[in-house]
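Complex shown without one protein chain; remaining protein chains in place.
Up next, subunit A:
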Amino acid sequence: MPQYLVQFAQFHDEFRLPEFLSLAQLARVKYSYEEGSYSLDSPFFKVELESDEAARKLVERAILIKNIYELWGEGKNYAEVHTMVKENPERWPAYNEKSFKFSVSGFGSTISVPEQRDIINSFSFLAFDGPIDMKNPEVQFGVMEDYGSEAGKLGAVKKEPKHIYFGKLVATGGRDVVNKYNLKKRKYLGTTSMDAELSLVMANQALAAPGKLVYDPFVGTGSFLFTCAHFGAFTMGSDIDGRQIRGKKNDGVKANIEQYSLQGRVLDSLVFDVCHHPWRTKAWLDAIVTDPPYGVRAGAKKLGRKDETKTPLKMRTYEGEPMHERVDYYPPTKPYEMSEVLIDLLNFAAEHLRVGGRLVYWLPTVVDEYSNNDVPQHPSMKLLSNSEQNFGQWSRRLITMEKTREWDAKETATVEISEGVVKEEAPVPEKQEHNEEDKDEKRPGHFLFREKYFNFGRQETQN
């Protein structure tokens, strides 16, 4: 298969390869790449694909891919690049008459205009006869010099490039859409609305596509309903807090659906506690995409009373009328611990996803306490990727899992504790006592996340 060069965006490096793999699956494109071809600190990734058509299909909705080139030549210096380009002169005639453009870019360094001109001229052996067109060329060629991730740092001495690539541009990614869903332009927002770029990456991870059904059990202001529907899926959401869904006069999730003209695909938002959900069917969802409430901006809540020994759960009346039948009734809620939220989410996913369906969610965690074992597991769910977005002392991890076999009522989600020897149900705190560290038992890095987060002190919250 021919060689292609993917040029990634220089953001969210841990998310780039997982997105690429999801897109390849979605587009049903065959690929192969050498182990070690992808590295977190380089935006360049060499991969073999069947054709330009496959490459185009693969990147058309990519958020973290800028460009994909058919790789014509590469090497440590221009002599090597030129030699390789000259090995396949049969490629050239197809572009001989076309209007064209050359561009030169450097990763980790800038290249001056005279230098760029010299580089372009060194490819004059291609002898294209077509006119140069900088605005709307029929074909574009790119020279990319890679100086390495250290080179761009302050005080680094400009050196020679480590590697040079030359190729024909096949397609650009779908990054333009990030702007469309930019939160700054969104009509209705909440404190926990997820930024557009990552919401779109999540829709790709979920394989959201026409004909599929995607559900968000912590829908909030609806971010994922829009990005998954953008790619053609039907979407539904629910939340314990109906105020977020409704919004105030003339806004709410509905206002955003209208802003993005997604009435045809965003189906419904409902109000309920996912711990007590009314869905009657099993194995009916193609994906669950969600940002579970971890309590920094919006405290996670579930139905119940904080201390049921003091105030038992029972029917209450007001002036002889049952309270719960009043129009303005809102049932009591109690805090919902992060580790418990995640176990419930995974159990829900195992039961309600179709086989092959995906669960994509954010796991917030304390960086110093995190270990890979903290990610809840379920026998019918396989972990596909775990990508960190770091905020210093805390981070959030985008977890993508796939349901691999039928749900079995006897199985339940677990968190592996103490080096993978003992498996236990997720620790559920009986009492919500602050700073009560259990000395003997290892807890996952997201256990009591809210309490730990506020103990970091007055640090910047970037969310």
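For the reader, a short list of remarks on this structure follows.
The criterion applied here is as follows: contacts are C-beta pairs under 8 Å (C-beta built on N, C-alpha and C of every residue); 3 or more make two chains touch, one makes a residue touch a chain; residues count from 1.
Note that in this section contacts and distances are computed from a predicted model.
Going by its UniProt record, the hidden chain of the complex is named "Trm112p-like protein" among "Trm112p-like protein", "Os01g0372300 protein", "Large ribosomal subunit protein mL40" or "Abasic site processing protein HMCES". For the chain left out of this panel, the touching residue among A:F11, A:Y95 or A:F272 is A:F272.
For the options A:P131, A:P332 or A:G392, the residue in contact with the chain missing from this view is A:P332. Only one residue in the set A:I245, A:V289, A:V415 or A:L448 touches the chain that does not appear here, and it is A:I245.
Screening A:M1, A:A79, A:L183 or A:L313 for touch with the missing chain picks out A:L313. In the full complex, subunit A touches the hidden chain at residues 210-213, 232, 234, 236, 238, 240, 242, 245-246, 254, 263-265, 267-273, 276-281, 284, 303-305, 313-316, 322-325, 329-332.
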